[in-house]
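Below is a structure I'd like to ask you about.
Here the complex is missing one protein chain, while the rest keep their positions.
Now for subunit A:
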Amino acid sequence: MKAKVIITTDQVKHLAKLAALPLSDDRLKKLVGQIETTFEYVQTLEKTDTTTLDETNQVTGLTNVMREDIIDDSRTFTQEQALQNAKHSHNGYFVVPAIFVAEDN
């Protein structure tokens, strides 16, 4: 970790793109400073030596939790239920934005 985290406008733009967040210019400006403040705060951890410590990913103490391999009808949606909150559907399908668009279109 570097001693001081410097967050640039370009970095925030890049992060927004990765996280699929459309940013207004006004918000972009505010977020650069806020994200820098956040990193300055969390960077205080640098002072704590953790070389000999294992990672803790979860605190349940449970491993390999399985359910029975049977169909649970009470949790099955009808097609209507599955689509009830979709803004756009067609013939019983979800409509999604196009990813590939033919060049001659």
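Criterion: contacts are C-beta pairs under 8 Å (C-beta built on N, C-alpha and C of every residue); 3 or more make two chains touch, one makes a residue touch a chain; residues count from 1.
One rule holds in what follows: contacts and distances are computed from a predicted model.
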Which of "Carbon monoxide dehydrogenase", "Multiple sugar transport system permease protein", "Sarcosine oxidase" or "Glutamyl-tRNA(Gln) amidotransferase subunit A" matches, in UniProt, the chain that is not displayed: "Glutamyl-tRNA(Gln) amidotransferase subunit A"
Touching residue (missing chain; options A:Leu45, A:Ile71 or A:Ile99): A:Leu45
Missing-partner contacts on subunit A, residue numbers: 1, 11-12, 15-16, 18-23, 27, 30-31, 34-35, 37-39, 41-45, 48, 50, 53-60, 62, 65, 67, 72, 75, 77, 81-82, 84-87, 94-96
